[in-house]
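Pasting a structure here, questions to come.
With one protein chain withheld, the remaining protein chains of the complex are depicted in position.
Right after this comes chain A.
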């Protein structure tokens, strides 16, 4: 007699080793999995809530400076090394993995105004209030050796900023004018001037390395071309620009941190109006640094907070603050796009995660998949009001919160006034000026 039985191929359901995952046959028939949208919505909501729950961006504080931290520099070759200069002329080199200071140099008398590392990472430059430019070795001196700079350049005026060329042995300082120096010479290769005012910051373009941007206290931003040793164009804004930073992935884009609480992203080819006005700070913005991916930037402000802006958005996606953090003077985004460092008035350097709720360390593949899925869901449902409310909610210190409110009221009042004026004046006599154009006074050729 022949008996028919159900038979299955064991290959379909038996694991090769017990470490393999169990095979789970799945039926993707949509009829079996109803309510896709509501279920995904719930998942998105949970993901958003969890993101807020796990948002603990603060990692550590590096203390050791005896005065406010005035400037910082990234090591171009080592992720764990960061340099900082303080208001008492002290320069410290930090190891981020150990979160320790590994070297201290009394570099200048008075402030360390600016510092930058050479592109190869073997040495770094500092400028100070004592009218000197000093070049230092990156390695600490051997036992018994004295801590001395490799070169010292005595200048006539105070230098307020320094930046190194990205490929050549050339650096630029700023003060009364922008000087471009050869590393081997004690006098500048060329000096670029346009107008007479103290220039607060100068930055080399990281992509088209012959380009320079500077901002001066007469409210202008000036671009220079090193090849022709000539200034190119000048934009005058409503208020002073403190620093600027070039986008490391988009050669013609730079962002300027302004005194009027805003940041302006410019396309250097069209300076008539900024590409984007980033507003959220409630006090002067003191420093800005791009993420190495060029998609976001971080800004430090006098309002004791650090904010992260997407390049293409007008408002920040994140604000970092702590109770003890005072006016943030300098900020840096590390070259692996993972962390943010900010140096503030109260002598501390703080290390933050760039992505507040990110889990640090190695992720299992399933964890990674879950993270990606959650991210996607958050993106998909980001426009839904309930989800947006949770995703956008940030606790702010009272001072900033009140300021924000106040500013909103002020802005509203201004808007209302303009509206009324327009209503009571001859049609066409009060033209509408877009937010972007409002802050530009003039473009000088």
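Definition applied: a residue touches a chain if its C-beta (ideal position, glycine included) is under 8 Å from a C-beta of that chain, and two chains touch if they have at least 3 such contacts; residues count from 1.
The definition used in the following text is that contacts and distances are computed from a predicted model.
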Name the absent chain as its UniProt record does, using one of the following: "Pyruvate dehydrogenase E1 component subunit alpha", "Phospholipid-transporting ATPase", "U3 small nucleolar RNA-associated protein 14 A" or "Sorting nexin 7".
"U3 small nucleolar RNA-associated protein 14 A"
I'm checking contacts with the chain that's been left out. Which of A:137, A:324, A:386 or A:437 qualifies?
A:386
Which of A:18, A:269 or A:323 sits in contact with the chain that's absent?
A:269
What is the set of chain A residues that contact the non-displayed chain in the whole complex?
28, 30, 33, 36-37, 39-40, 43, 76-77, 79, 166, 187-191, 206-208, 210-211, 223, 225, 227-233, 248-253, 267-270, 275-276, 292-295, 312-313, 335-338, 369, 372-373, 375-377, 380-381, 383-386, 445
